[in-house]
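With one protein chain held back, the other chains of the complex are shown just where they sit.
Chain naming follows the written order as A, B and C, and within any one chain the residues start at number 1.
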Amino acid sequence: MQKTKTLNVLIPVLSILLAFFIGMLIILALGKNPIEAIGYLMKGAFGSKTNLANTVVRSMPLIFTGLCTCFAYRCGVFNLGGEGQFLAGAMAAITVSLLIGHEGWWVSIVAVLAGTVAGGIWGLLPGILKTWRGINEMITTIMFNYVATLFMGYLYTTALREGSVPQTAPVPDATKIGRIFPDLRITWGIVIAIVLGIAIWYFLFYTSKGFQLRAVGFNPVASSYNGLSVKKYMLTAFIVSGAIAGLGGAADVLGTQFRLISGYGGGYGFDGVALALIAQLHPLATVAVAYFFAVLRVGSTTMQVGTGVPTSVIDIIQALVIIFAVAGSSMMYLPKVRKFVTNLFERKEAK
Amino acid sequence: AKTEAPAAAEKTFKVAMICDSSISDGGWGAACYNGMTAAAESRGWETAYTDAIDQSAYADTMISYCDLGYDMIFAPGNQYSDAVKQVAADYPNVAFAVLNGSIELPTANIMSILPNAQQIGSIAGIIAGLMSKSGVIGFIGGMELDTTKAKLAQFTAAAQVINPDIKVVSAYAGSFSDTAKGMELAASMINEGADVFFGDASAVDSGARQAIDQANGDTVKIYDIGQPADILGQNPCIVSSVVTDNARMIAICLEKVETGSFGNEVVFGSLENGAVFLGKFNDELMSADLQAQVAEYIKQLQDGTFGK
Amino acid sequence: MSEILRMEHISKQFGDFYANKDINFDVQQGEVHTLLGENGAGKSTLMNVLIGLYQPTEGSIYLRGKKVEIDSPAEAVRLGIGMVHQHFMLVEAMTVFQNIILGDRRYKGIFIDHAARRKEILELSWRYGLNIDLEAKITDISVGAQQRVEILKALYRGAELLILDEPTAALTDIEVEGLYSVIDKLKSEGKSIVFISHKMREVLHVSDRVTILRAGKTIKTLLASETDGKELANLMIGRDLVECEYEKKESEQEPVIELRNVDYNKTSKHNGLNGVSLMVRKGEILGIAGVDGNGQSQLSQIVTGVTMAEAGEVVLKGCKVNHVTAADFIEKNVSHIPEDRNRMGLVGNMTVEENLLLKSTQDCAFCDLNGWHLKKKAMRTYSESMRVKYDIRCQGMDQEIRSLSGGNQQKVILARELEAKPDLLVAVHPTRGLDIGATRYVRDNMIAARDAGCAVLLISADFDEVLQLSDRIIVMFEGKVMGEYSGKNPPISTISLAMAGK
Partner (left out) sequence: MDWNTIAEVLTSAVRMATPLLFVALAELYSERAGLVNIGLDGIMAFGSLVGFLVCFWTGSPFLGVICGALGGVLVNMVYAFCTVTLAGQQIVYGMALNIFAPALASFIYRVVFGVSSTLAQATLMKTVSIPVLKDIPFLGKLLFDQTPMVYAVYLLVVVTMIYFNRTKSGLNYKAVGEYPKAAETMGINVIRTKYIASIICGFLAGMGGAYLTTCYVNTYSDGIVAGRGFIALAAVIFGRWSGSGVLMACLLFGLFDAMQLRLQVGTDLLPYQLFQMIPYVMTLIALTIFGSKIAGPKSKGKPYYREER
């Protein structure tokens, strides 16, 4: 038993290494030095205090969207709208902070709350369509993503536009979320993210409501026969997961980005889905995988800059890492592989 | 100073460009990249680039270049301003040049490069005003950038100087890469009667040109004005291009880095200093007479008497 | 008689658990060979190995003396092995017809020859007395009908070796008789059958030989003609099981639930109720007899609050019920053993423990702070005690419930529902698929609940069960109540006629 547990960790790690190995071969083929490339990757992600901080900063929005997915999927709600909800949160937060302006720290709290509520509402809409009209949430959340993105476009090109570029005015200094260490870009947002991860983990596995929510997620019919209100839980899952993403958007715009601009928030939603699934919908693992994603992103930026290979090569390597990592862990479920592995161990023991 | 000079001569300077679109997009990205490499070549600099990056990676990428000892970072667009300001504060010894950056942007280590969007729009407007027979002309923007808006405004104004009754139909594709959308937009504008086009949307423009060519068939009666490179001959419908000489403006920045006088300044690009100019004409599409008229109007533009 | 199948030294491991260990099993041509064993003994597993759904950890299979590698069910189909699965293998979104012709390779051609295939199936169903509406969707038909479809499916494909994994669990007596003749007919055609059942009477009736499995191992193979139910039961569970009669009671206490002229989906013969009035009193068992698919499912849903009656009144504990949810009924102490355990009763991906506690995580015994902290230790202690009390055979409390054998799944539901000390227990086919020990256990418990003052509504397709347990019997046919009879000395032939609508 213990051995299989070790293997469950070992195999994914090995497959990630294999993915990097293939990546290095590609870099070698392009006439660059792969060892150096790895060095750049490490340096970019962990090289200095600033780099370490950057990695953490990059992981924050991913943690939020990952947790958003985690919460929704646990209740059987296939929310692909993390991106839209994230943006809704960011838009509400910045709108509030710009409207109230330089008033003091309490504005950031109001703004964060506004972001959370807006995210929740953006999650509620597909939730209503699902529970009221039975419309598949995968399609509605995708549609709502587009609407949110376009609405953000409207905000930064027209309504909240500042100056010559299509972007909103920056968040007033007083409303920004504070940094933990004055010289690093890490804000208290990351603390919120991690605490939220722990809270969701606790909620899902140590409270009665969380228990029931998971039951609904696995088998809504049996849940309703056993007296659980499926619609209520689903709606809650929509709202809460939206609110989590919205909170993330608020924390990101008030802590890291400070304004809305074209391309803001792009891809966070789907990254969140992918990483939460890689983490097998476990909230704590989601936090860890989000950090891993960030390491990959930040580190490979430096790798690209250092080696000068095209960005697309870096993207290819990143995708390979994801593919291999997930393939490694899913392989462990295959009976044939399990059999092979146990045989391997038994033979060793026999010797 | 004597001991310093040879050291400076030995040093190879390095410039890096970041870009959110691809540098092989045949539009903005490519023009900026080519501008940078041309400028670098003329001054013996080394170049590097990172393209197709997400908004969230702007700062990280620049930081990486700074850490690797690059002397200048070239950011072709005002959308990078925030990230530039952030990184520039942490790396006072690195120079940052922002193309289309605002006038307020420059600091001790940031400069803006600002081609005159009004003039670009005006030139296109003049050509369109002279060429249009239907009295309807079209403009396709990518995003609602200020420079794009300025181009549209001047395009309209200049065309109306030539022909007060002219109507401008315009639209934003909301993208710089969705070629197909450019096609659809142009097709619908043609349906509205537009017969001269100008665009500020990178790859989207090539879609528009394709739609124009298709509508034209064998005889060209709907025209397109290219930018920012001189792309005459690429499509049959192109009458001329409004060219922005990025290389020239970037070279000014490079030179300032070399001499240590970089910063606190905007490099303007205009008709006056030759960084903006009109490309070659397609003689088959435009009579010599009209060409002369264009030249005349452009002269007025420079004098400030155009439309007065 | 020649040997058609031999399985040698078959072992099948799930994780560290042996579901089958070193099993030897053979089938002669033209014989009915029964596999007998408690729930979880490994019968289904062995058969799933045979049809290639599971790969054996060890062992080999010989068909007509030739060693075969059955690496997929497709291969098994090719080799002429057919199976009626205990857990139905029916595509719910498709019609009965489509399910039957699925994967059919006997006829060439791209398109489905509707008319010809229909005719063929109808003939078959008529010949074997398996009545079925071919155009109905699987979701719309009763479990009993689904069972018939499964059998029809296997017959349609005409296997040389047919495995019937508890084919009678959801059949009525009349249909079981039909199945006997099917089996006889197949035997006479020289086909061989592996038969799995928990009903001793059936086993003795149809089998030529019986092999007994216990805890994954073969215990013994005997000739059916040389043994009796007692010996088999003894070998199966390792102890004697005395037949027993339950005492019938006439309750005069107040009704717990009462239906007055209830309508639901009235126009449907098979899925509706039409003017149903009945009541269940405290301390009695009301049995509903009837062929499956005459409104029983709808009845059970209405008396548990899963669906609302469309017309008429439902009175629960003296209060008229207007707008309801299952939660309200549970609140009022109504327990429900639903007809489809996997779909309605259990959350397959959750553990045994979680399923045991599905309804009670809000109880203060298992949580603090109003549900905001679960007492994991208390939960574990409780579930372990349930495992012992209800004899749930599982690898551990953290095992996912869907990997339990059918009988053990049912025990989990039973433990959950009976431990709530209900005022009203609605039990739908409560012993379907259970072995004799477990069946006895369930029945004893239902009687005990009745004696403790619980009102029990028993809905069962097993006529014997209804007769044995009920204090009063109601017969349902096409959504209507046909009549009410006393449980003491019930007029069996009258009831049988009523069940057929006469």
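By our rule, contacts are C-beta pairs under 8 Å (C-beta built on N, C-alpha and C of every residue); 3 or more make two chains touch, one makes a residue touch a chain.
If you're wondering where the values come from, they're calculated on a predicted model, not measured in any experiment.
Here is the thing to keep in mind: the chain we left out touches A, B, C in the whole complex. The residue from C:Q29, C:Q98 or C:N265 that touches the chain not shown here is C:Q98.
Only one residue in the set C:R118, C:K187 or C:R402 touches the chain that does not appear here, and it is C:R402. Only one residue from C:I10, C:V27 or C:I51 touches the chain missing from this view: C:I51. Contact with the chain not shown here comes from a single listed residue; of B:C66, B:L145, B:M183 or B:I222, that residue is B:M183. Where chain C meets the omitted chain, the residues involved are 14, 51, 53-55, 72-74, 76-78, 83, 85, 87, 89-94, 98, 101-105, 109-112, 153, 348, 402-403.
Across the interface with the omitted chain, chain A contributes residues 78, 129, 133-136, 138-140, 142-144, 146-147, 150-151, 153-154, 157-158, 270-271, 273-274, 277-278, 310-313, 315-316, 318-320, 322-323, 326-327, 330-331, 333-335.
Residues of chain B in contact with the chain left out of this view: 21-27, 30-31, 33-34, 52, 144, 169-172, 174-185, 187-189, 191-192, 203, 206-207, 210, 229, 231, 234.
Note that in this section only the chains that are shown with their structure count from here on.
Taken as a contact graph, the chains are arranged in an open line, each linked only to its neighbours along the path. Put simply, the chain closest to the centre of the protein, by Cα centroids, is A.
Centre-to-centre separation of chain A and chain C, using mean CA positions: 44 Å.
Inter-chain spacing, taken between the CA centroids of chain A and chain B, is 36 Å. For chain C, the set of residues touching two or more other chains is empty. Of all residues in chain A, none touches two or more other chains. The residues of chain A lying in touch with chain B in their complex are 43-44, 47, 50, 54, 58, 61, 150, 153, 157-158, 163-167, 170, 257-259, 261-264, 266-267, 297-298, 301-302, 304-306, 308, 310-312.
Those residues of chain B whose C-beta lies close enough to touch chain A in the complex are 16, 20, 48, 50-57, 60-61, 63-65, 67-68, 78-79, 81-82, 90, 102, 143-147, 174.
Remark: chain C residues 16, 55, 57, 304, 306, 325-327, 329-331, 336, 338, 343-350, 354, 357-359, 361-362, 366-367, 371-374, 376 touch chain A in the complex.
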